[in-house]
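Omission of a single protein chain aside, the complex is shown with its protein chains in their original locations.
Moving on, here comes subunit A:
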């Protein structure tokens, strides 16, 4: 780690002000950022901790029935408090990392980081969620822009994420054996106006929607509707843990399983 200062604002406004300083960076739960700093791969001069900002914490429902999760809400809190409103989302949160990670890591940090193997991006894209920041609202379809890349501007803070609640949904995660992030994770959500299928872990371009599967499932929400459908192995991540073809194969398997288990 290089030396840095820490600021602990208690409001979004103060946080935004603090992030205006040169080389300032937001600190959520630190589960990604702190290891990065320890490796000396980043050199912020100020870390602006978001954990003391009450207004971006917690889970509630808005007037449109959407589940709204504060950007600073920890995975463990989502696992518990979203369970009644959006079980598939709560389940996803409950399988991120280990208890230590879930009690520090936040939804805002996860979405801001947009790791190609992270779980939340699949939920956000698969639910057609809205990412709310201190300046604007961004539709999930516009938010994810390739691995580790998002629509966020410098110093922009995720304050809330709004999830429309589907009739049925399920996240199926096939774990990478070492990190236990998603080798392939598929989030399937059935809404009155159609089905969304978002895939994480697999593509070199980060989380993506599998539109063919969405079309098929929108007509017939059954695992059988996916028979014969596949994604190409080209463009899929190929590494120590699996080839592109293997990942492509898993996309189909996990999608079927998610449909079969959706509730």
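Everything that follows uses one rule, which is that contacts are C-beta pairs under 8 Å (C-beta built on N, C-alpha and C of every residue); 3 or more make two chains touch, one makes a residue touch a chain; residues count from 1.
Quick note on the criterion: contacts and distances are computed from a predicted model.
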Chain not displayed: protein name in its UniProt record ("Xanthine dehydrogenase family protein molybdopterin-binding subunit", "Lactate utilization protein C", "SUF system NifU family Fe-S cluster assembly protein" or "ABC transporter"):
"Xanthine dehydrogenase family protein molybdopterin-binding subunit"
Touch with the omitted chain, as defined above, among A:10, A:45 or A:179
A:179
Residue-wise, where is subunit A in contact with the chain that is not depicted?
1-3, 39-40, 174, 177-179, 183, 240-243, 246, 249-250, 253
